[in-house]
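What you see is the complex with one protein chain gone and the rest in place.
First chain written, first letter: the chains are A and B, and each begins at residue 1.
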Amino acid sequence: MKLVERLLTGDRRAIARLITIIENDGAEAQEALAALYPHTGQAHIVGVTGAPGTGKSTLVNELAKVYRKRDRTVGIIAVDPTSPFSGGALLGDRIRMRDLSGDAGIFIRSMATRGSLGGLARSTADAVKVLDAAGYQTIIVETVGAGQSEVDIAKAAHITIVVEAPGLGDEIQAFKAGITEIADIFVVNKADREGADRTAMALQMILDLDHSSHLSSQTPEWRPPVCKTIALHGEGVGAVVEAVEEHAAHLRESGNLQRRERERIERELRSIITQEMTRSFFERLDEAQFDSLVDSIIRRELDPHSAATILLKG
Amino acid sequence: MFEKEKLAEIKEELDKWEETTLQKTLNRFPERRDTFITTSSAPVERLYTPLDIAGLDYERDLGFPGQYPFTRGVHPTMHRGRLWTMRMFAGFGTAEETNARYKYLLEHGETGLSVAFDMPTLYGYDTDDPQAEGEFGKCGVAVSSLADMELLFDDIPVDEITTSMTINSPAAVTWAMYIAAAEKRGIPMEVLGGTIQNDILKEYVAQKEFIFPPKPSMRLVVDTFEFGARHLPKWNTISISGYHIREAGATAAQELAFTLADGFEYVKAGMERGLDVDEFAPRLSFFFNAHNDFFEEIAKYRAARRIWAREMRERFGAKNPRSWWMRFHTQTAGCSLTAQQPENNIVRTAIQALAAVLGGTQSLHTNSMDEALALPSESAVRIALRTQQIIAHESGVVNTVDPLAGSYFVEALTNRMEEEAYEYFRKIESLGGMLGAIERGFPQREIAESAYRYQREIDTGQRTVVGVNDYLTEEHVTIPLLEIDREGEQRQRERLARVRRERDNELVAQRLEALREAAQGTDNLMPYILDAVRAYATLGEICGVFREVFGEYREPVIL
Partner (left out) sequence: MPEKKIRVLIAKPGLDGHDRGAKVVARALRDAGMEVIYTGLRQTPEMIVEAALQEDVDVVGLSILSGAHTTLFPRIANLLKDNGLDDVLVLAGGIIPDEDVPALNELGVRGIFGPGTSTEKIVKFIEEEIGKR
């Protein structure tokens, strides 16, 4: 595919166009992915999630700067929610990333969730592949943390950073959202604010509980560190990158990397199959038959499960 | 203010009126709309009666002008004693061109000066800075060094006339230039009167001409409070502004609340420095917008006076009555003016100016009709000035103080404004004061929502803008526009180059180094800035030192 060839030579417009094609999910998308896939697998994918107001974009901006200093190229995908009413979206994460402009070793793309239930667009994982094939060594995916999405991100990334900030309420936001398990690293950002130490301690306590009940969730034998940062000033960010590298090393050495990769690919394959089957089923569906079955259900002549069996058999 | 029985009587009669007289008319034809709203989308009732201000206590809530709580005015005689200062905001191109405009305005009767600076200057950049490209002189005058300031006020009696400078992040620097320029003419700083806007908090909220982060910016502001208190007793070291907040789309209540909340933050900061509140509070001044809704604006100013007086006395413990005065400058609403049928803007401005005068303003700028198209031409600005003069000398509204007091509507509106402001104060306090609220994006979001709602009202026809979504004309009205002298930028660059060549560069380097050290410490920076300015260090060089030491503020993601 022409665009893919251009991408492989470093053509940035091709990268951008390919991400769009994949987002729009037409026939071209599959063709593109097929051509890209052999070139993927090198990038280190870092997920960054957390409640609004925790300073994620600023942190991502600073992480990218640290990586650039270490001569690593960085791709960034910033995901924001699509409005359920209008189908449109306001994407503003670039506002916080002006430091990264003019650097050919950085590529930033904003994506809207487009109706997907979590904080990740359905096509985010595929967009990551585009950046991976284009040679970006670290790819940071930033999402709004509110529950479902973070689980998505944990599955799509090699490492997940959960960002907290003091002063956003009495509870640890991540705990409230039930996502402490997906964190490989906790970052307490805005650490100059009152309550930062308490937040960090609370996180340690949660980790102690987890640790005693079962070996850590995401990555066996890895206790997520709790890092304090003031992303606005770039403070503490270096330590976060160190922790990311340690985690990567740990995965490799423990042999878990391959296992997780395999699990990830299995999940992805199943997910695609499910999506395809669902799509194909509904494309072939006889609407009239469907409507008539719905009528039967309403009249209590039939129950939904039996109706489904009829449709699936047919 | 009214006896219980009388009120009950009135209520009965009101009900009767609604059921009979009113109903008869409504049966014949309904009102033109279901709800009537102000410019701020706040509902307005059909009729206001004593019932709406039943709890009003004249002495407690209104009082007398020049006396606590100042609802009726900060001075006993108000405009009978002294007319408001007619102060027309002006500036464009080079210092020479602006100097000529100032002389024109003074000739035509303005009584105070007001400086508009260009974008690069507002952001602390010299004219030849790469960031300044394309921006020279377009929305104000370029001032890069003391030399420009001297030219700007050449032949203007700054010892007799007051000057307001609309500049924020680099305000301390241009203030120092103004002081140094006067000094060179033998005018000591103690006699200088004027204002620097110097209100950094509203920059983060609305005008967005910030440079440094909040903490060091507040430090600079308090440095000016301190310096002003000690050395320039006639100078208003800050003009706490609502104008820009309103222009950004805020409602009247938001303008009122956010402005006063900013004020509280400044008072806190001054006191934290160890200053006695009465040392600096008398020189805090305010700046409000005069938008379309006549009565809402008047209520806003009156509520502002009452709230500020109360908070200064009760909350901050100020003892000097001057600390309780909410003195303000007003500018008519730029955002209300249209590019279509620009002559209509003369009318809008007149109505808005009238509201400001009836609201008790101390100083007033009236916009010119061509504001939506370009900077004001001479003829347009003259009409704007005449507008003020006609109000002052022909309309009769200045013959008595606070004529609208006692109006059931105006007093009810004033009360409501005050209540809404206090609701906002509670919310802001819960976020850690205005600084905390700004960090969390609260005022910015409120403003963006209001702006959007306002535009929707226009787009759906719920709100009429004459000449824009109704009463359109085919004909395209052209009015003479101001032309900016294109050679001006070249002259300015040459002057700047000459200044850099001819000054004692070693001395400049020393002064900048001393400034840098002081900036890293806790000394009051004004003396160091003055020293640098006197040596002809440029605005860009001084702000460059601050940029290095303080860092630059990053805009948060608030859409």
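For the reader, a short list of remarks on this structure follows.
The definition used in the following text is that a residue touches a chain if its C-beta (ideal position, glycine included) is under 8 Å from a C-beta of that chain, and two chains touch if they have at least 3 such contacts.
Just so you know, these numbers come straight off a predicted model, no measurement behind them.
The chain omitted from view is touched by exactly one of A:Gly88, A:Gly255 or A:Gly314, namely A:Gly88. Across the entire complex, the residue among B:Glu31, B:Asp459 or B:Glu548 in touch with the chain not shown is B:Asp459. Here the missing chain is touched by one residue of B:Leu26, B:Ala339, B:Ile390 or B:Ala497, and it is B:Ala339. Residue in contact with the omitted chain (choice from A:Leu36, A:Ala112 or A:Ala202): A:Ala112. Even with one chain removed from view, chain A keeps its contact list with that chain: residues 12-13, 15-17, 19-20, 23-26, 29, 82-83, 85-92, 94-95, 98, 101-102, 107-110, 112, 114-115.
Although one chain is not displayed, its contacts with chain B can still be listed: residues 119-120, 122-123, 131-135, 138-139, 207-209, 247-249, 335, 338-340, 372-374, 448, 451-452, 455-456, 458-459, 465, 467-469, 481, 484, 555, 557, 559.
By definition in this document, only the chains that are shown with their structure count from here on.
Each chain gets one centre point, the mean of its Cα atoms, and the points for chain A and chain B are 46 Å apart. Against chain A, the residues of chain B that register as touching in their complex are 440, 551, 554-559. Residues 53, 57-58, 90, 92-93, 95-96, 98, 232-233 of chain A are the ones touching chain B in the complex.
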